[in-house]
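To start, the structure under review is shown below, and the notes come after it.
Excluded from the complex is one protein chain; the other protein chains are retained at their positions.
Letters A and B name the chains as they come in the text, with residue numbers starting at 1 for each one.
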Amino acid sequence: MADQIVLDHVTKRFTTKTLGDIVAVDDFNLRVHEGECFSFLGPSGCGKSTTLRMIAGFEDLTEGEIELCGKLVSSSKKNLYVQPEDRGLGMVFQAFAVWPHMNVFENVAFPLRIQKVNKTDIEKRVKEALHHTSLTGLEKVFPGDLSGGQQQRIALARAIVTNPKVMLLDEPLSNLDPKLRETMRFEIKALQRKFNFTIIFVTHDQSEAMAISDRMMVCDMGKIMQIDTPENLYNKPCNRFVHNFLGESTFINVVIQNGKAYPKGHMDQPLDLVVPQDAASEMVVATRPNEIALTGPGESGFVTHIEKRIFLTDRTEYLVPVGNQLLKVQTPHRVTFAEGEACAVHLVEPMWYPADDEAADKERARRQLV
Amino acid sequence: MKRYNSGVSAELAAVDGRKHLNMDKMMTAICFVLLLIIVVIPIVMIIYHAFFNEGKLEIEMFVQQVTEKKNLEAMWNTLKIAVFATILGTIMGVFYAWLLGRSDIPAKGLMRALFNIPYMFPPFLGAMAWDMMFNGRSGYINKWLVQLFGLSSMPININSVWGIVFVEVSYYFPFVFMQVVSALERMDPTLEESARIAGAKQRQVIWKITLPLVKPAISAGALLILTTSLAHFGVPSILGYAKGIYTLPTRIYAVIYNSGGSFDGIRQGAALSVMLVIVVAAALILQNRILSSGNYDIIKGKSMRPTLIKLRGAKIPLFLLAILTLVLIVIVPLVMIVLISFLKAYGLPLEFKNFTFAQYQKVFSANGTIASIRNSLFVSITAGIICMFLGTLVAYVVQKIKPKGKGALEVISMLPYAIPGTVLSIGVILAWSGRIAGINLYNTIWIILVAYLARYLSFSMKTSSAALLQVHSSLEEAARVCGASHTEGLADITLPLIRPAMVSGFFLIFLPAMREVTTSILLYGPYTRTLGVQIYSLRDAGMIPQAAALATVAIGIIIILNTIVTKITKDRKGV
Partner (left out) sequence: MANVKFDNITFRYGTNTVLENFSLEVESGKIVCLVGPSGCGKTTLVRALLGLNKPETGTITVGERVLFDAKKRVNVPAEKRNIGIVFQDYAVWPHMTVLENVSYPLKKQRRPKDEIHQRAMHALDQVHMTEYANHLPNQLSGGQQQRVAIARALVVDSDVLVMDEPITNLDAKLREEMLLEIRMIQKRLNATILYITHDQQSALQLCDKMAIMQQDGTLCQYGTDEEIILHPANRFTFEFIGVSNFLPLEKDGKGLVLNCGEKIPYTDAVPKEAENGGYDIGVRPNDIVFDAQSPLKAKVDSRVFLGSEYNYFLSLGKKQIRVQQSMLDARTKGVANEGETVGIRLLNTRFYPTQKGGATA
């Protein structure tokens, strides 16, 4: 597969009044393949939006190069900067950005009119774009009279009508209600299959990113943390930040002794885990509350009891003491234990990370202020 | 949640029982009565007297006035001036708004502040200054140019229709400028970015996206220029009167003035007023047509700074052009007025040996001057205060009590906004010079006050209305639940919350009223000249340096007042 978007040592620095120099994007190297749906995911201020705007050409870069479809579009060395309108992209914005003074047809026809496509072709291509976005029949309507979902469909139709190779989606679903978000997600995927473009999808919603992406990039504080498929990212996060960011997490601090892992400060009973070869003497075991098997004390696992039972809407949460730490376990409603009841917990393939790193947490907090 | 908001006050009223209802009913009744007296009666009187004489229908006078050549010419001039002032003022306003809102022109903050100055500058003083410079017979710069180049005639004649258009454009373009700048600032930048992505060049984005999107702001500003120009008295009277160039407002003045204020003259004025009102109404209807075809919301999305367009090579020339414009329309006239005010006599060369302070002494020793400043302060402040409360009362009735006939109430209070000041004056004269219940206010300061009330009521009603809309009913209800009665809730919560709007409503009336001539020129009596009228009459009497001296003082007062107002409104930003 050819690489459609290449970021080579891309860096963006700017100066703020309150915090001095900020490296918004720090040495991003990235290759997005043709036909891929690739997500940028991260908390606000992580650099994902800046990166997208650099690809679109709304921001220049401080260092590095960006290549689109084999063509260099931004380069600090060669002092090259291609205007956004000459990059041949499609783009959909969070606030829809459909033009309220044009009706649906005119909105979608606009890119073609700019390209001076002849009239019959415009009609044909707009009709097709509207058909694929289920807007047929609304040609004469003005966007102000349409719902948010319909407006976002106009934006999609307008983006696909020129048949771009690369589609940039900047939080396109964030302004829609949850139910509509899910439908639109399916529609975007269907359009991609049909028109075979490459998608860059920016979002801060991890479940949305996982549902839509082939691969995704998690970034934090202007640095790339990890790039992988959603399943690999979720199941094998490279560090605690990614683990915590991609879903609910629960951590146990453990001490390794004689090849066995004991909850820190509680050396009576080891956890039933296979300790990796390269483990240091103190580690953090990370898992997800709904990946812990909660069984009666007879079964294999760490024997303990239910400290607290919290009834949540779609699952039951149990707080289970492991030494003097509390482990969060979530089960479907049909698994029921009472508070105080004895039980066993078994962690399924957890992740192992080095013990706490407070310095990184502090830096993150500082960044949030930007 | 529709139920929650609509009819809430009615619900509360039902719970509160009769007491509450009576208070609301009383407020509603007061509104109707006051508006009847202030607005409806003068308007009815104009229409009545234009068509009736001594109780009998008499259409001849109206027909004769409308078909008289001089009047038709005046109407033609009015239209020509208004249309060209509107077109040129709009182009200028949009151009500078775009330059300041979307380009990387330097010193933006300062420039924005400077571009508001022409808005404060009384146009008729500007006209005076330009007349001093480019009068077709005696303009100082004209004379200087003739000398310099050995010309045989004066090169520029400001006493023409085009001169009037030029001066009006200079002081009216901020109407469009201010509207468009704020629209550009509120516009979601992704609307423009998405056009770039769609392949449009920067220039195409401006024409196809930006301008159409700010069209409502442009046409709102343009309409303001149009109606103001149609009704404007000062500039055409100063520049055109002597040359026999009339517009409808100056023609109305002339008709009444020439008849020595006789009833027949006033009746003829009323007939002309009807003509003027028809023209303005046509303009309003036109605007409604244009606006309704594209009313849309461009303010949404996350606020981001728009990408500014790099002017590159054009940056410095455009910056200089903007500065030059400001110098030309603000500094030059100002300097001219000040210089003339120091001259021993008008016509003497502008040389140091001809300068004196004597004109200031003369102006201030004449008893008319101090009285005129006092009169203006009195009517402006009184009108401001009364309108502030009355406008708020009307706004409260319309927004919160919503009685039957609230639509009528709203229309009546907004009506004077669309009616030229000159016309209103005639209505007030017809109504309050002894014809109704023997009340004769003619030649007293009260008649000016009544006219100001009618003219400016809509200003305070608008600001209070907007503020009341912001005060969600839950704020007052929260007070009720906290133990406050209906009146207490009003006094403790609603009134304090709209107080800033009331105060700015006051200044919105006070400031223009201070420099007003259009209305008071028809209403003043021997002892009731306003500041504007005094300057106007001094000039009319040929005492131009004295007029200039008083104008300098007036501009000083206006600048000081404006500074105070900006200070006050800034301090209130927190609320």
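A few points about this structure:
Definition applied: contacts are C-beta pairs under 8 Å (C-beta built on N, C-alpha and C of every residue); 3 or more make two chains touch, one makes a residue touch a chain.
Not measured: the values here are computed from a predicted model.
Shown as candidates are A:D121, A:E282 or A:E349; the residue that touches the absent chain is A:E349.
Considering the full assembly, B:I493 is the residue among B:I493, B:A513, B:V533 or B:I558 that touches the omitted chain. Among B:A479, B:I509, B:L522 or B:L538, only B:A479 touches the chain left out of the display.
Where chain B meets the chain that is not shown, the touching residues are 1-4, 7-8, 11-12, 14-16, 472, 474-475, 477-485, 488, 492-493, 496-497, 499, 574-575. Along chain A, the points of touch with the absent chain fall at residues 206-207, 210-211, 230-231, 234, 246-248, 288, 290-293, 311-315, 332-334, 348-349.
Note that only the chains that are shown with their structure count from here on.
Separation between the centroids of chain A and chain B, computed from CA atoms only, is 55 Å.
Those residues of chain A that touch chain B in the shared complex are 56-58, 83-86, 89-91, 93-101, 110-111, 114-115, 142, 144, 155, 158-159, 162, 168.
The residues of chain B lying in touch with chain A in their complex are 188, 190-191, 193-201, 204, 208-209, 212-213, 215, 294, 296-298, 300-302, 307.
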